[in-house]
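Data block below; observations after.
Yeah, one chain of the complex is gone here, protein chain that is, but the others are all in their spots.
Labels A and B are assigned to the chains in the order they are written; within every chain, residues are numbered from 1.
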Amino acid sequence: MREERIGGTSPLRYVVVLAWAVFALFPLYWTLLTAFKLPKDIFRGPFYLPGIDFVPTMNSFRYLMTTGSSDFFHGLANSVLFASASGFLSVFIGAFAAYGLARYEYRLGPMKTDDISFFIVSQRMMPPIVAVIALFVMYRWLGLLDTYFGMILIYTWYNLPLTVYLLTDFIKRIPRDVEYAAAIDGYDRVRQILFVTVPLAFPGIAAAFFLAFIFTWNDFLLALMLTFQNAKTLPVVIAAWSANMDPRWWLLSAAGIVAVLPPVIALSLLDRLMDRQEHEN
Amino acid sequence: MAEIAFEKVSKYFQGVPALSEVSFRCESGEIVVIFGPPGAGKSTLLRSLAGLEDIDSGEIHLAGRAATGLPIHRRKVAMAFESYALYPHLKVRNNLEFPLKAPGVRMASAERQMRLGRVAELLKIDSLLDRYPHQLSGGQRQRVSLGRALIRDADATLLDEPIAHLDARLRSMLRGELRLYLQDVGATTLYATPDFQEGFGIANRVLVLIKGVVHQIGTPEEVFAVPADSHVAALIGDPAMNLIPIAPDGTLDFGEQRLPLPVSVPGSAQVGLRPGDVALVSPDAPVKGRVVLIERIGSSLVVNLDVGGRVLAAKIAAPTSPLTMGEVVGLEFRWSEAHFFGKDAARVEPEAESLTMGGRT
Partner (left out) sequence: MKASSTKYLLVAPPLLFFFALSLIPLLLTLSLSLTNVDLSGEGSWVGLANYRDLWSDRIFVRGYLNTLEYAAIGVPIQYVLGLTLAVFVSQFQRGRRTLRLIILIPLMVAPLVVGFIWKTMLDSRLGPVDDLLRHLFGVAVPWLTDEKLAFVSILIIDTWQWTPFMFLILFAGISSMPREPFEAAYVDGASRWRIFWDVTFPMLGPASIAAVLLRGIEAFKIFDVVYYVTGGGPGSVTTTTTLTAYFTGLRSGHVGYGAAMTVVLLITVMAFGSLFPLIIKFATQRRGRAFARAVGQNLAAARLTGAGA
């Protein structure tokens, strides 16, 4: 996209964008900084420049990786597990539904294909808290509270509307003719999908996975409500740590940085993926 | 390499008939051209055989088996799509090989390569084999699509205007080579095209399809020499046959000019005269026309004349004295070659004696 001068250019653009960039990145920078500080560096007041104001140290990270951090690891491992598993499952299940919705006509009583789509996607409108109170009761009754299965289940549910929506859109964009060509070339339906549709829908599949991963990774409310000890995730651990009056910011910052990295990496991968997709079309 | 049979096949799109009781047989190895104007139903016919369209009535047989109910991937039909439908994620060579790797096709790698090379050479796409579809021009994509259809051993090969988007030079070259290739391989082919020269040049037999109805089936020579009705007549020839209505009093109506028919053809409502059967003579002939268009085609001249409000086409050898636009010339018709059609468009034959008497006017 080399569009120049949409609406003219203003010298203000540098000022505004720079100001916002500073506003957006400084808090993250600050947290990153804090993660490399010793407790005394924090309590003496804010310092801004590593190496000059204070000596950066891997203390916090080392602590997280070793001692008193079984909690941290536990939460981290769970987050990785839940995000990956629910990402994969929601994409897998969603892909089947998306293929159906994109290629076939449905009729369920008074509802037609688009209505079914809407049904699945409209779950987004409901604030999670509305379901969660009841889910707490249900989960308790079913014995699913604080279980891996329960959390993966709920996170898959959480991401399905998104993946179904995204993938339906993607598959619709693949012209049917290409599938017909494969049929004519002697490939049955399943093989058509495997050899033609899936490769072509791959960017969409990857995008859906990344997004599902990010949303699960970032979730707090569901984890807070439905886990205690066994299945708690990283955000829950971080929240629990600061229950004390004098929070150990250096540790929390380090944990925070760890918590921030995967989504940011996923975002840049996603961005690159989308760009390449645009380019090829 | 198999026979094709259509028996009274009809297909409707929202009440409108796309195919009306289409029936024909196609021998193994034959090249049958489905010839007709745009919208005739050519694509629908091909797609019905492929299984891409369901038919509403009638039966289709392929290689002796009934095709109805047979899923697409089991029909052993090869098709070159109008929209090309190339696999965007595969290189050209993999696009071409794709049908040869289908389940149920046992083919050694060496044979695959041999066919690949052969088809690539035929269609002049050997230099493109490692490109992706989005890196090809429209004409190149069309050739790859055609190649993909040709590379297989199919019971029927369906080509839907396969060279329409190529430049004229490539088109005329491919016409001949395609025919050779298809006959060599022995592929039973249905070739859809609205182009007269292309269709009649490549065909073993021609099936004229207009608005979903089969008007005539025959060899190109048969159809050309004896068109079954005026609709068919209007399509053949380059330029197409002139069709002139006959007034109730038995004369040709050219506005202020009237030309009585020198032949007696009871029941006729139209007469068809090929441009080649229209001669230009001195302006004191009974029928005069004004030159409105002159086109050189090879060594011939195609002249369009305004004859009393009606435009007729004449095809003549280059005249000794050049023609000019607006010039008024006389016309003569070779009545012995005329075709007559009745009110229902069907062919009518003139009374034998009147023909020999006719000659020229």
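Following the convention adopted for this analysis, a contact is a pair of C-beta atoms (placed from the backbone, for glycine too) under 8 Å apart; a residue touches a chain by one contact, two chains touch by 3 or more.
This one's a predicted model, so the numbers in the text were calculated from it and none came from an experiment.
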Next item on the list: Identify the visible chains that the left-out chain touches across the whole complex.
Entry: A
Note to self: I'm checking contacts with the chain that's been left out. Which of A:64, A:85 or A:211 qualifies?
What the structure shows: A:211
Next item on the list: Can you list, in ascending order, the subunit A residues touching the missing chain?
Entry: 1-10, 12-13, 16-17, 20-21, 23-28, 30-31, 34, 42-43, 45-46, 48, 93-94, 96-97, 99-101, 104, 106, 108, 116, 119-121, 123-138, 153-154, 156-157, 160, 162, 164-166, 169, 189, 207, 211, 214-215, 217-222, 224-225, 235, 238-239, 242, 249, 252-253, 256, 259-260, 263-264, 266-268, 271, 275
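Note that in this section only the chains that are shown with their structure count from here on.
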Notebook entry, point to check: CA centre of subunit A versus CA centre of subunit B: separation in Å?
Noted result: 58
Check: What residues of subunit B sit close enough to touch subunit A in their complex?
Finding: 50-52, 71-79, 81, 83, 85-89, 98-99, 102-105, 134, 148, 152
Next item on the list: Spell out the residues on subunit A that touch subunit B in their complex, using ranges where they run on.
Entry: 175, 177-178, 180-189, 191-192, 196, 199-200, 280-281
